[in-house]
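Showing just some of the chains, left in place.
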């Protein structure tokens, strides 16, 4: 591929919507360059959650992109929520336009 | 990366919303640990679909995460829908917090 694209990591977090404000504070504290939030519905080991518009009992999908170093820290910090809430998170190497 | 994270596969399915219940039954039958559904709009070789709120003529994006073995089976089973409906599916290796 072209060397004119940036290399980075994208982290995807899927969790209960009730965690949204705490995740935003966490991301801002890590000085990531940005994040995207999409409402979702789903089912997991913590039960079924329908993505209704009122924000009650829903899930969100949060995506953020940056350096591997920051995201190892982010995933470590997410372990506190993973223990008590419906939350999964995963990271993938990507290349593209960002910074 | 840290060895304290799980290794897995994420499968993303983008398809007509009319398939939602059949996909959920399929995922539950494979005993995946969970799935996430997001309403979408789009256009493909099967025509344009607007993501309206009434659930008519829309697409969905379904994500599920787990082991490579289960997802080879899942992709095989999705071939039946791929033949008759607007459906694409793809899998990617990820690492993170899940299970």
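Order as written gives the chain letters A and B; numbering starts at 1 within each chain.
Rule of thumb we're sticking to: a contact is a pair of C-beta atoms (placed from the backbone, for glycine too) under 8 Å apart; a residue touches a chain by one contact, two chains touch by 3 or more.
Remember, predicted model here, so these are calculated numbers, not experimental data.
Count of copies in the whole complex in this file: 3, from one repeated sequence with 2 chains shown in place.
The definition used in the following text is that only the chains that are shown with their structure count from here on.
The rotation that brings the Cα trace of chain A onto that of chain B spans 120°, given to the nearest 5. Rounded to a whole number, the gap between the C-alpha centres of chain A and chain B is 18 angstrom. If you check the complex, the residues on chain A that touch chain B are 11-12, 14, 38-45, 51, 59, 61, 68, 72, 75-76, 78-79, 82, 86-92. Put simply, chain B touches chain A in their complex at residues 1-2, 4-5, 8, 10, 24, 33-39, 63, 65, 92-98.
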